[in-house]
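A single protein chain has been omitted from the complex, and every remaining protein chain is retained in its original position.
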Amino acid sequence: MNTIVDAQGSGSSGGSGSHSLPRQAERGVGREEATSYLTAGHGVKSWLFTTDHKRIAILYALTITVFFFIGGAAATLIRMELFTPAGDLVSAEGYNKLFTLHGVIMVWFFLVPAIPATLGNFLLPLMLGARDLAFPRLNLMSWWLIVIAGAFVLYVLVMGGVDTGWTFYAPYSTTYSNGYVVAAAAGIFVSGFSTIATGLNFIVTTHTMRAPGMHWFRVPLFVWSIYATALIMLLATPVLAMALLLIMIERLLGVGIFDPALGGDPVLFEHLFWFYSHPAVYIMILPGMGVVTEIVTCFARRRIFGYQFMVYALLSIAVVGFFVWGHHMFVAGQSMYAGLVFSFLSYVIAVPSAIKVFNWTATLYRGSIVLDAPMLYALGFIGLFTMGGLTGLFVASLPIDVHVHDTYFVVAHFHYVMVGGMVSAFFGGLHFWWPKITGRLYPEAWARFAALLMFFGFNMTFFPQFILGWMGMPRRYHEYPSEFQVYHVLSSAGAVVLGAAYLLPLGYFLWSLRYGQPASDNPWDAKGLEWRTASPPPKHNFPSTPRVDEEAYDYHPPRRPPGGHLDHPSDGRPAS
Amino acid sequence: MEGLSFFPKEASTFAPRTDAVFFTLLGLSAFMTLAVAFLLVYFCTRYRRGSKARHGGRVSKLIDLEFEAGWSLIPLFIFLFLFTWAAGQEFTLFYPPKDALEISVVGKQWMWKTEHPGGQREINALHIPIGRPIKLDMVSQDTIHSFYVPAFRVKHDVVPGRDNEMWFEAKEPGAYRLFCAEFCGTDHSRMIGTITAMPPEDYARWLDAQPTGETLVAEGRRLYHELGCSGCHEAGGSVRAPPLHGLYGGPVPLEGGAVVTADERYVRDSILRPKSQVAAGYKPIMPSFQGSIDEGELQALQAWIRSIGDGGKEG
Partner (left out) sequence: MSDPQALAEQFDDLGQQRHAAELGMWIFLATEALFFGGLLLGYAVYRHLYPEAWFAAARETEILIGTANTAILLTSSLTMWLAVRAGEEGRRDAVTLALGLTATLGAFFLGLKAYEYYLDWDNSLVPGLRFAFEKADPEHAEIFYYLYFFLTGVHAVHLTVAITAVLVVLFLVRTGRLAYQQSATLTVLGLYWHLVDVVWIFLYPLIYLPGRSQ
């Protein structure tokens, strides 16, 4: 079952007109380094102005790693401060600036670009069998934009910070804050264009550049997840950009539409903000779902259970995700009817998420499972995402939300989804595709250890926060009543473990770049077009355009069931 | 206030209902999480590579579909039930009982100011009787705050430029935490206080022991004269302006044909931006009081106008 029929000429004439290069099999491990994308050009300029999607992915990865550790440092200081009830480590203003910085950096400069702009950028063309994204220069521009945006945020950091919270609620941000609101908002505004450009590129690429034979229901679910993510990026981000522009003008010129002193309504800003920021949560989690699907199928040697349901689930999350933003405003004076509608839709959106969890679990059935590091991360993702998703039902319920809104319960909930879910998936994906990206194997034992440590550290950090929130501890508190201390201490202790677990991969990944064993083209024996080219891939990905003649995740041959009919390609499709 | 605990006190009539929803969801979530975790561990053990279990092969198409339909529809029905039930618990929160004790609250950076109907004022504290609905009329002087009493399971944002209201009924005497739950600036975490719930007789005694300032309504009436409102709004004034007695709660025909109800928002707008809604038959000559009165004074004026409104008696 060869996925690809290429210049070697076995079978149909897909690549007849193309320039044929030596095939991977002939090159094997000892292939000429000169052909890889990493060595296709030398010097700083060949990187900073590259239009190769793989190099841009590396640039993104380096950028967001820097931001991840800045945001992580802020989180460390926050957890240290909260070790005791009194505000003794940093000042109240310092604390407010820390959590704002943590939120702004982690949301816009880590989570949103994390999987799409690194793994997505690297893998999308490879998985589709394309030579590059549709608009390579636009892709480069996206990266430059996020660097410029990051410069704004670093400027804010150096000059003394901003203390509005990542939500920038008016009128605090427009009138009362003393921080560098305009510069921070400008940074996010610019990063928005980066996000939009990336999303546009991904959608057009998926539509127009699939290899021959790759029809829509043969596309890997990672690509589907990136596609659904890109839809949200395109339709939600402009609203945020506009809302932040209004905030900047209101703060600079003293005219605007949010401050009640100017005749405006602060709740309008909340609506505009959450119209972006709720869908943005799905920007942050959908790509993680895609990564987990790739990993689970590979390490269980199974086709994904219910491929089409997985696709529909992704798309319905992306669409319904646009209509639940009001559940962030249950206690902001929204009418009862609005509250009911948003609560209802928030329950509805849990259904596709549940479908995905069940399908991943069912995929394991009758598998041939190996618990390598990527699989450990993926299993961790499923567990933590299940908890994050289920606690989403709590905050979707009106009476419970009235109690736990703006408490640590919400903090724990979204960290379970963002950190337990997304970051686990990101690390899983990083391990899974590390051999493809760098051509080196990472040390497996260390990686498994780090994965387990991350799982335990994470739960220890954030599970106590559920209890804190249920007990009534409000978020964004610099000082707190002493009855909450036990849980804060537990949480801070967990954060130490979690911090160590994040540093480990940084160490052994760097080590593996130099000392890791060279990876073969397909070390996991995985399906998917990206494994059919060299590790690391040549500049234009494939010697010639591949041709696809099988379903995604073809890990085991379709079986002729006792009934007699061959359940080949239309497996799992709902009978209409 | 207490030592290690997993469970906040249930001190209001809302609390048991909120908790019932909470624990139902908790049970369901625990079941689902454990079921998924069990299956993950079970499959990973049984179907580990090299085990004796049967690997590979395909579950037939029919079973696929049945499973998919099952685990799409069953959660959907459970969620629909939960939504309906949870939402049903919530209706009452939107409709304060008519006989509620009304207390006015002003939130500002970084304190809560409360005032009882008899004019007793407190800062970062509120004494209330148990067994009686309490309605809070809340305004903010600056940015968004949020009035949160965990033991009562109630919270409501205090959005500037709006009249925000919430209600609850305490059922157990005690001292409970009051938090500001919406980030409001540097000392957000110090914008906390204590709610003291006491039996009605104790509450009455407590009220008597307080120095009674002017009541809100009396303050409103005083401001009405001091600010010169009465010069125009009283019959026989030099300039003709709509009379305020009997105004509140009734319909107001506007210049241009529209009709609005004279509610809190209308009164607020008419004082701060008189030109926005001009009553039919009058000239738009009233000056704006934006900036010359603060939120507390505005609240007093609203209270007085309400007290002389439709069906109300001057108090």
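A few remarks follow.
We call the chains A and B, going by the order they appear; numbering starts again at 1 in every chain.
The definition used in the following text is that a residue touches a chain if its C-beta (ideal position, glycine included) is under 8 Å from a C-beta of that chain, and two chains touch if they have at least 3 such contacts.
As the structure is a computational prediction, the values presented were derived from the model and not from experiment.
Of the candidate positions A:Ile188, A:Ala243 or A:Ala451, contact with the hidden chain is made by A:Ala243.
Across the entire complex, the residue among A:Phe69, A:Phe135, A:Trp446 or A:Phe463 in touch with the chain not shown is A:Phe135.
The chain not shown here is touched by just one of A:Tyr37, A:Trp108, A:Tyr180 or A:Phe275, and that residue is A:Phe275. Among the residues A:Val90, A:Ile148 or A:Leu235, only A:Leu235 touches the chain that is left out of the figure. For subunit A, the residues touching the chain absent from view are 130-136, 196, 200-201, 203-205, 207-209, 234-239, 241-243, 246, 249, 253-257, 262-265, 268, 271-272, 275, 540, 545.
Subunit B residues in contact with the hidden partner, per the touch definition given at the top, are 254-256, 258, 273-278, 284, 288, 290.
We take it that only the chains that are shown with their structure count from here on.
Look at where the CA atoms of subunit A average out and do the same for subunit B: the two points lie 36 Å apart.
The residues of subunit A lying in touch with subunit B in their complex are 87, 92-93, 96, 163-165, 167, 169, 171-172, 175-177, 260-261, 263-267, 300-301, 303, 305-306, 309, 331-333, 336, 339-340, 343-344, 347-348, 350-351, 354-355, 357-359, 361-362, 364-371, 379, 382-383, 386-387, 390-391, 393-394, 396-400, 402-403, 405-407, 467, 470-472, 474-481, 483, 486, 556, 558-559, 561, 563, 567, 571-572, 574-575. Per the touch definition, subunit B reaches subunit A in the complex via residues 1-8, 14, 17-18, 21-22, 25, 28-29, 32-33, 36-37, 39-40, 43-44, 47-49, 53-61, 64-65, 67-68, 71-72, 75-76, 79-80, 82-83, 86-87, 89-91, 93-94, 109, 142-144, 146, 148, 150-151, 153-157, 159-162, 164, 177, 179-190, 192, 273, 290.
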